[in-house]
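Single-structure report; data block below.
What follows is chain A.
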Amino acid sequence: MSRTKSPGMTASSVQPDTRKNQKRQAVLRRLGLLAVVCALSFLTAHLVMLDAQRLPFEDMRLKTDLGGMVIAALFPVLVLVGFAGRRHWWGLILGLVACGSAILAGILPF
Partner candidate 1 sequence: MRETLRVHMGWLHSWVGFLAGLLLACIFASGTLAVFDTEITQWMQPEVPLTQGTSLTPAALQAAAQAVQAEEEKGLSAFLTLPSQRDPVLRVLHYDGYEFVGTALDSTTGAVFPARETAGGQFFYNFHFSLRGGNQPGVQIVTFLGLCLLVAIGSGLVIHIKALWPDLILFRPFGARPRAWVDAHLIMGVLFLPFIAFMGYTGTAIHARALLPAESFFPSHTATPHKKEKTAPKGRVLQAGPLPPPLAPLIAQARDVLRSPDGNLILFTPDEVRIFKSDAFGPFLTRDHVAFSRKDGHSLRSVTQSPPAVATMQLVRGLHYARYAPLPLRWLYFLSGLAATTLAASGLVVFLMKRRRSSGEQFFFRIAEALTMTTVVGFPTAILGIFWVNRCLPAVFSGRAMMEINLFFLVWGLCAAHALLVSLTRHAASGWRQQLGVLAGAGCGLPLLDLVSRSHAWAQGASVFMTADALAFLTGLIALCALLKLREPAA
Partner candidate 2 sequence: MTFLLVLALWSAAFWCHECLQPRTRSSFPRQAGAVSVNQIVRALAPCLALTLCLFQDPALGIFYWLGLGSAAGLSTSVLMAVLKQKRGLARMSKTPL
């Protein structure tokens, strides 16, 4: 839809369209942000679960249980913080840092 005002249109007919457009864009922006944040959080959670396998326990089930406890706490926090921090994208940056930390924890030898 064209954003330019046509000369014959009154202000009252344009305003609702503009508002609708703005609303749609805001929703799309939020959806995009949520999708990116969820993908990052999911990847971080997956890496945390893989890192949990390096815990010094013999029982595999115990390791996944402990990994699960961390994930259940971490995932919602990451999603909320990532979605809340829009200004200067610090939410996404935080998500990236968390994801990077999880990768590093998997790579670096302990």
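Note that a contact is a pair of C-beta atoms (placed from the backbone, for glycine too) under 8 Å apart; a residue touches a chain by one contact, two chains touch by 3 or more; residues count from 1.
The candidate set was assembled so that all candidates are chains of the complex that A comes from, given by their letters.
This is a predicted model, so every value here is computed, not measured.
This complex pairs chain A in touch with one listed candidate out of 1 or 2: 1. Residues of chain A touching candidate 1 in their complex: 26-27, 30, 34, 42, 45-46, 49-50, 52-53, 57, 59-60, 62-69, 71-73, 75-77, 79-80, 83-84, 86.
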